[in-house]
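Here the complex is missing one protein chain, while the rest keep their positions.
Labels A, B, C and D are assigned to the chains in the order they are written; within every chain, residues are numbered from 1.
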Amino acid sequence: MFAWKLVLEAIGMLIYATFIGFIFMGIERKAMARIQRRIGPPIYQPIIDTLKLLGKKESVSHGFIYDFGPVFALGASITALLFIPMGNFQLFSNNADLIVVAYLLEVPMLGIMLGAMSSGNPYSGLGVQRGLLTMVAMQLPYGLAIIALVQHWGTFKLSQLVALQQLQGWSITVPALALAFIVFDIVFQALLGLEPFDIITAPAEISMGPMVEYGGKQAAILFTQHAIQLFAETAFFAVLFLGGASNLLDLFLKQLLVLFIAIFVASIYPRFTIDQAAKFFWKWPTIIGIVAVLLTM
Amino acid sequence: MVSILKRSLAVIMLLIIGYWLAQGLSGIPFGQDKMLVGKYYLDNVIRQTGAINAVTAVVVNYRGFDTLGEVTVLFIASTGVGALLWAKRRERTAKTEGSIVLKTGIRLLTPFVILFGAYIFIHGHLTPGGGFPGGATIATAFLLLYMAYTMYEIPRRAFENTEGVAGMSYVIVALIGLAIGGYFLFDWIWQTWHFGVNNVGRILSGGFIPVIYTIIGIKVGTELSGIIDNMLREEVRE
Amino acid sequence: MNLLMVMLFAPLIAGFLAWLLDFKVIREVIGIIGASIPIGVLAYYYSTVTSESITYSLTVGGFTLGFHLTMLTWYFAVIASIVGIAMAFGMASTSKSSYDWLFALISFTGVLGVFLSSDFVGFFLFWELMTFGSFMMVLKRNRHESLKYFVLSIIGAYSMLVAIGIIYAKTGALDFNTVQKALRLDAMVGSISRGETALIYTLFLITFGVKAGAVPLHVWAPGAYSENDQSYTAFFSGALSKAGVYGFVLLYILMGAKLYTALGVFNNHLVFAYILAWIGAITVVVASFLAVLQEDIRKLFAYSSVGQVGYILLGLGIGTGLGFAGALFHVLSHAIFKSLFWLVTAAIILRTGKTRFEDLGGLAEKMPITFTMGLIAVLSLAGIPPMAGFASKWLLYEAAISAHMPLVAGAIFLGSGLAFAYVVRFLYAVWFGQRPSDLDDVKEAPLPLLIGMVILAIPNLVFGIAPGLVTGYFNRLFGDTIVGGNYFRLVTPTGTYNALLVTVILIFGLSIAGLIYIYGAKTRKIPVINTYQSGNPVTEEYNLSMRKNFYRPLAEALGFWLKYSWDRFYERLANLTEDFADWLREGFYNGNAQSYSWYLTIVLLILALWGVL
Amino acid sequence: MISAYYFGAISLVLIGLYAVLVKKNVLKMLIGLSIMETGVNLLLVSIGYIYGRSAPILSEGIGPNQAVDPIPQALVLTAIVIGVATTAMALSVAIILYQKYGTLNVEEIRRLRG
Partner (left out) sequence: MNVQYASLLIAIPLITAFFVPLMKGLGEKAIKTYVLIITAIQAGIATWVFEEVYTTGKPIIVMAGGWRPPVGIDLYIGPFAALFVLIVALVSFLMAVFNFRAVKVEPIDKYAMLFLLLMLGATGMIATGDIFNLFVFMEITAITAYALTAYNKTGEAAEASLKYMVLGGIGSSFFLIGVALIYGATGTLNMAQIAQLAGNINPTVAQVALALVIFGLAVEAELFPLNAWAPDAYQAAPHPVTAMFSAFVVKAGIYALARILYLMSAVGTWKNILHLLIAMATLTVIVAEFSALRQRNVKRMIAYSSVSQVGLIGLAFALGTQAGVDAGVFQMINHAIIKVLLFLGVGYVAVQLGGAEIENFRGLGKRMPLTALGVTVGSMSAVGIPLFNIFWSKLRIILATVDAGYAWAAALVLGASVVEAVYYFRLVHAIWFTGEGERLRESAPLVAIMLLLIAIIVAIGIYPNYAWSLSQKAGNDIFNVAQYIKNVPLMGVGA
């Protein structure tokens, strides 16, 4: 029998996530502007941008892979999204656990890079390089934070994680996991591509890096992908450390909290260079991560 | 300094080794009767070989294999010396003739020395001596000739051939033993033919010992002469 | 004639025939036939082997060489055979020399023999044969690299020989069954001391470590893998390095109990396994970092191979059933994706004649099929679901974390990040970006090579979507449900992964994205170099694609560590050895007859002192 | 206490060996070797000696019980010949050496080394 309910839920969640994701993007810009004492665009601005891009009459392409990249990225983001338990919607999260989701969240990057690389633009290449190096750099603390979490709760299943946190208190209330939380939060800046780790796009240096060549519908797809990715990642964070959520509102608040922390951090710090970022990640976050991991053993 | 150190080190080492050897030898009392196989030889030598000289009986008959080897060793030495000192043309380079005493004495004595050598090896089974001493004595004669005359050279080719033939004869005698008695180096003259059974202690006895000793004597004589000859001639370059 | 023997010696004989009948097409045909016999025989035996093991024995030189086809050995043999046949197809395109065929197929037989042997003599014999064959392949191309490989291999082989000797001395047996029983018994009795057990373990560690390329014994691998016919390297790195892994598995089977009682536990981990896990983890990290920094396509994959085998060792070192399942699965997936990589590399080198990233670029348009194959390999290696590479890696994660080896698991995280980095670099530098003008007339790879690639690409997809095929086999192998679920769904005590569902949803996601794309505005294709450049012109003359020193910042960040190199360490060691040899030779054989007589006297003195004191 | 014959034999062997070890001249070393051989031969003969007995020639008045052991004497005969052969070989080698190297100093005859 085919689980129609699940499919409908999934499609609904997808629409919801896209919308909220765009709103998050708007909030990000708005909040950033307010901190910098600017007025900033309205929070629905990203939606308008995206629609405008989609409506462009003609867009250029450098070949099949160039087109395929964004499509692949969006598809992968959707996939990742649908395996995360969202409040009272479990979606497909019984079929894939933490590791799978963590991996799926990285896949879109590959798509973006594929597309970026297939244009001959040197800035894209540079962006790809920076993106990969950031990923390499953050991978170790990221992994340690996840390991600490899993060791503490003894399960990889996201739904089970949520249930356990509902029962025994949020992850951050556990001292060791609080350390893991700190680590994860630092990594999270890089995951979202925000300062001080916005080396990938670095608008002032390499003109948005991987995205430099994109315009028209490809850019629109990438924006959509970004929105979904933002939603998925904040939800992932909430699920891991903030006790998940019992309903979508709860989830939304927690996501917002996570987002605001990220925005505040981003607006305080300047950008690292890539080797500084690597050295940074391999020093304090890693050490804290190891401590956390050892505490949970 | 180093030399003294080396010498004293050598002396110390050798003394320790010597002490060790002496310690070993002290387990073999000197002058005591320790014979085992030797006793058997002494008891049976006359009956089994017809020789009264037990040593030569042992050398030629009981332990004939050793002697065959011994002959071979000498043959190798002569061949080896010949091989090493070989050159396209060689001549004697001695400058001074022997004194008149030497020359005259040699002229008189050579036949007797050779004769004496022959005597020694023919009587090998009766008296101390045998093929090797006899051969050596004969070689002495040639050595004396070399000393006396700067131009003297042995008939090289003939000597080498004799040497070979003598060696072959020895092996042939041994092989005849194999053919007649079924054993290599078998004393067919004594044990199969019983030649000279009544003659023990006289010259015509002792089985093949005198035969072999004669062969050995000739061989050793020519070989040693050959060695002397080889060593005394030097290479001449045109 | 026994089928087992046919299968074992078919490649060898085919190799000799190919060598003798050195005619152009016949050689290739014979080689391919020889290389495909094993997989046929193994397929034939599949149903038998799942219920009982097939054995056969030969008596050679007073030794009984036993062979057994059990579920475990079948698994390894199948992997080797798949890679072997792909190699044969690849070599039909890339290799023009009967020499290559001879030694490649010799090493094929060697690998099969190693997997099938059921006693130490046969194991050692085929081990040497395999080493020899592969060594000759390198020797032809590079003296220095082959020497490195050779010396390390020989050290490994001889370590094994000593270990075998000790085991023989202690148990009086050479066949695995008896040895296993004896050692299990000894685990209780304890007549083999702790030190001896540790010694045997260390010796085997060296042996298998060399072959598997574990740090710090990996130095041969980059050179040997790259200075080779790349089609053969597919086998070399895909199957031959697995012999080392198999060795470790064997170590568990034969000595597990003994090692446990002798070496004890540390922090709830078996000490011997823990050591292995750490070796694996270090290998993963070191080799992956080095792979990222390579500038040569072959070197990159060589280091990558080393790193990936590190995962396998790590999995074995975890010591739980899950760890084993992960490691064994990774044996399969590494074999198929890495061999695929090597065949792709072979195609690139065959068609362009270039190996350095700076000389390549923009080939995706010219060699689309090869590119697709390369992409499949990239996805699999980077562990993108739903590829075979992800399934095995997933098992390793689960195993490492649930076995409470957090730091080791951290190495996996770091390693996979690095793996992602280097494969993308490969994609970028070879396939994308501006194409150097001298590569404009590059053609698609030849047909046999493509066949070889397809042979390897299919399992990547099949076992990716249906990983349960493999884990189900493991469950039967272990006689226990290690990984539950069905063909598509893996269930461990702590996690789940439904490969089919992930695939379906990915397709779903892609179709949504695709719909957006299709219903968007129409596109106009423009040349690759027609890009936004902030004023820098991109022309044929100015190639602005960043290929050289792609990861320079990483190298800067790692500056301190890169000062040290195992390679240089070994070079220095070798030089010291040679100097020592000279010193010994000149010192002892000094040419003076008198000194020689002193030696004699000294020996006499020793004898004397012995006697006197 | 060991007998004087043994003592003499061992001394000869050691003196010969000393010459080989210390003397630089090849000829002197060869002489040393010869002395060693002599010592060994002496040792062989003295081992066969029995107090109060005469040579093993069984003619008038000497029966099997009055003779010494014949074997060592036979052996010595062989050993002497072997010694002679060795010496002859050695001397011819020395001749070549002198021709080729112009010296007999053993420390300078060292072209083959290492």
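As a working rule, a contact is a pair of C-beta atoms (placed from the backbone, for glycine too) under 8 Å apart; a residue touches a chain by one contact, two chains touch by 3 or more.
Keep in mind the model is a prediction, meaning the values are calculated, not measured.
**Student:** Where does the absent chain touch, in terms of which shown chains it meets?
**Tutor:** Contacts of the unshown chain, counting the full complex: B, C, D.
**Student:** Which of C:I33, C:I54, C:I154 or C:I275 touches the chain that is not shown?
**Tutor:** Checking the options C:I33, C:I54, C:I154 or C:I275, the one contacting the hidden chain is C:I154.
**Student:** For the full complex, which residue in B:I16, B:L109 or B:V171 touches the chain that was left out?
**Tutor:** Counting the whole complex, the residue in contact with the absent chain is B:V171.
**Student:** For subunit C, enumerate the residues touching the unshown chain of the complex.
**Tutor:** 59-62, 121, 124-126, 128-129, 132, 139-140, 143, 146-147, 150-151, 154-155, 158-159, 161-162, 164-166, 168-169, 199, 577-578, 580-582, 584-585, 588-589, 591, 593, 595-597, 599-600, 602-604, 606-607, 610-611
**Student:** Considering the whole complex rather than only what is displayed, give the residues of subunit D touching the chain that is not shown.
**Tutor:** Spelled out for subunit D, the touching residues are 13, 16-17, 20, 26, 29-30, 33, 36-37, 39-40, 43-44, 47, 71-72, 75, 78-79, 82, 85-86, 89-90, 93-94, 96-97, 100-101, 109-112, 114.
**Student:** To test your reading of the contact rule: which positions on subunit B touch the chain that is missing from view?
**Tutor:** Listed in rising order, the touching residues are 20-21, 23-28, 34-41, 61-66, 68-70, 72-73, 75-77, 79-80, 82-84, 86, 88, 157, 160-161, 163-168, 171-172, 174-175, 177-178, 181-187, 191.
The rule we apply is simple: only the chains that are shown with their structure count from here on.
**Student:** By C-alpha centroid distance to the whole-protein centroid, which chain wins?
**Tutor:** C
**Student:** Distance between subunit B and subunit C based on Cα centroids, please, to the nearest Å.
**Tutor:** It comes to 73 Å between the two C-alpha centres.
**Student:** Report the inter-chain centroid distance for subunit A and subunit B in whole angstrom, where each centroid is the mean of the CA atoms.
**Tutor:** Those two chain centres are 106 Å apart.
**Student:** At least two partner chains per residue is the criterion; list those residues in subunit B.
**Tutor:** 10, 14, 17, 21
**Student:** Would you please write down the residue numbers of subunit C that are in contact with two or more other chains?
**Tutor:** Counting only residues that touch two or more other chains, subunit C contributes 601.
**Student:** Can you identify all of the chain pairs that touch?
**Tutor:** All touching pairs, sorted by chain label, are A-C, B-C, B-D, C-D.
**Student:** Would you tell me which residues of subunit D are touching subunit B in their complex?
**Tutor:** 2-3, 5-7, 10-11, 13-14, 17-18, 21-22, 43, 46-51, 55-59, 64-65, 67, 69-71, 73-75, 77-78, 80-82, 84-86, 88-89, 91-93, 95-96
**Student:** Write out the stretch or stretches of subunit C touching subunit B in their complex.
**Tutor:** Per the touch definition, subunit C meets subunit B at residues 601-602, 604-605, 607-609, 611-612.
**Student:** Taking the complex as given, what residues does subunit B use to touch subunit D?
**Tutor:** Subunit B reaches subunit D through residues 6-7, 10-11, 14-15, 17-18, 21-22, 25-26, 28, 30-35, 37-39, 41-43, 45-46, 52-55, 57-59, 63, 66-67, 69-70, 73-74, 76-78, 80-81, 84-85, 126-128, 130, 132, 201, 227, 230-231.
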